[in-house]
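Take this structure, written in structure tokens, and hold onto it; I'll ask about it next.
Missing here: one protein chain of the complex. Every other protein chain is in place.
Every chain is named by a letter (A and B) in the order it is written, and numbering of its residues begins at 1.
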Amino acid sequence: MTSAVFDVAIIGAGIVGAACAAECAQAGMRVVVIESDLGGGGATSAGMGHLVVMDDSEAQFVLTRYSQTLWNELAPQLPADVEYERCGTIWVAADGEEMAEVRRKQRFFESRSVPVEVLDAKALEEAEPNLRKGLAGGLLVLEDGVVYPPCAARYLLEKAIACGAEVRMGQPAIEATREGVRLRDGTRIPARATVNAAGAWSPQLTPGVEVQKRKGHLVITDRYPGFVHHQLVELGYLKSAHSLTSDSVAFNVQPRRTGQVLIGSSRQYGVDDLKVEAIMLHRMLQRACEYMPGLAQLSAIRAWTGFRPATLDKLPLIGPFPGAEWLFLATGHEGLGITTSLGTAKLLADQLLNRPSQIPVEPYLPARAKQGAIHA
Amino acid sequence: MPETVSLSIDGVPVRVPAGTPVAIALMASGRTSFRRSVTSEPRGPLCGMGICYECRVTINGKPHGRSCQIPCQDGMDVRTDG
Partner (left out) sequence: MDKLRHECDVLVVGGGPAGLAAASCAAQARLRVAIIDDNPHLGGQIWREDQHKQDTPEAVDWLKKVRAAKVELIHGAKVFNHPEAGLLQAETAEGLDELSYQKLILATGARERFLPFPGWTLPNVMGAGGLQALVKSGLPISGKKVVLAGSGPLLLAVAAYLREQGADVRLIAEQAPRHRLAAFSLALFRHPRKLLQLITLEKQLQGVRYLTSCWPVAAEGNEKLVSVRLRQGSKTWNLPCDYLACGFHLVPNTELAALLDCELREGAVGVGDFQETSVAHVYCAGEATGIGGLELSIIEGQIAGYAATRQHEKAQALFGARRKLRRLALRMNRAFALRDELKSLPQPETIVCRCEDVTLERLRTQNSWNSAKMLTRCGMGPCQGRICGSAVEFLFPWKPGSVRPPVFPVRLESLASISQGLEGQR
């Protein structure tokens, strides 16, 4: 072990930390990744792995689209266990009002060169025969896909290691200073810059980081190949993700390459434990069965929860922490961490290396809150 | 309760004593492989008590039936994975 200083210490080996490590290491930086648990133990191992472009806001669209392009470029190199599938998303419309939303989204995406297809009721039924009758239609987003996040994170971490990054597992980082990082057992790791990619735990390392835990439940079934073909999300999902105060569920179902059906989604505030809650499962699964009645009879083999790291304005924090130019944040991705991990890594490396970014970084800078940009 | 029941296994009619688990009907009619694993290995019953999920077959169109736990019924249609 040398006593040389690392260029950057990345705290957290979830998918965001791993992606940042890979990007920085590939750019020639001396990288160390510090992970308290097993790598991917937070939202990365709990979440759905949906690679999705979102149109919630221009900034969200730009980041998700940029990242999705990066995923699609990376796809041919991904090993089989990452289970990358370009299955597409169908945003499902239950009624006329939601069909209007379908058309709004169509205009939004088409004007930004995202290939989409409007499905009427019949086309929706043909695309997904297990959806209930009587739905109005949907929007198929062709270039969306899915991955299996733990293996995706591991792939990125191994890429980082192949470019010389070091990984220190098992000890949490408890302090980050301009000299570097101190671990719980007292070890000091000298680094010129530190990146807090600790997801839901980022405020513990960096007090003042406005990231809150937003709990989600998931259920996975046994293998039923062909039951569902695309990631299916109800348009009411947006109403659910918009709510900042109340618990909510939404229909959100994913086909896994194994043939298992992954079922979400739910959001809760102010819950600090990971216990599976009967009421949330009830609401979430009931909602799912409303859209896909056949789900009720499938065998459910596991249920679990995870914490999404949520920010107040629904955009991640990527960039220097105000007041500490050696400390960078790459956190607060809520439910879009898997998708935007690659874009985040680029933007972060750009800022560390002072190189120009492919997309504007301002909307994601931690300093934006101080500027009173958006505050809910 | 009838003495025997008659069911079909992969399209072949079979008659067994009432109450016989589907797994026994399968084995008694010579099938050793009930299903294929995720890497296509042949698999049959292992634990005999409903916890290993190796004895699964499709019963009346419904997949993942644990044949060691399910009694044969008249008219049942059982399909193995081969």
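Here is the rule we use: a residue touches a chain if its C-beta (ideal position, glycine included) is under 8 Å from a C-beta of that chain, and two chains touch if they have at least 3 such contacts.
For clarity, every value in this text was computed on a predicted model and none was experimentally measured.
J.: Would you indicate which residue among A:I10, A:L119 or A:C151 is in contact with the undisplayed chain?
T.: Hidden-chain contact among the options goes to A:C151.
J.: Using the document's definition of touch, tell me which of A:L285, A:A330, A:A349 or A:L365 contacts the absent chain.
T.: A:L285
J.: Kindly note down the residues of chain A that lie in touch with the hidden chain.
T.: Spelled out for chain A, the touching residues are 37-41, 45, 81, 150-151, 154, 219, 221-222, 263, 276, 278-279, 281-283, 285-286, 288-289, 295-304.
J.: By the contact definition given up top, give the residues of chain B that touch the hidden chain.
T.: 16-17, 20-21, 23-24, 27-28, 32-34, 37-39, 41-54, 64, 68-69, 71
The rule we apply is simple: only the chains that are shown with their structure count from here on.
J.: Approximately how many whole Å separate the CA-defined centres of chain A and chain B?
T.: Those two chain centres are 43 Å apart.
J.: Along chain A, where are the residues that touch chain B in the complex?
T.: 222, 224, 258, 297, 299
J.: Please output the residues of chain B touching chain A within their complex, sorted ascending.
T.: 38, 62-64
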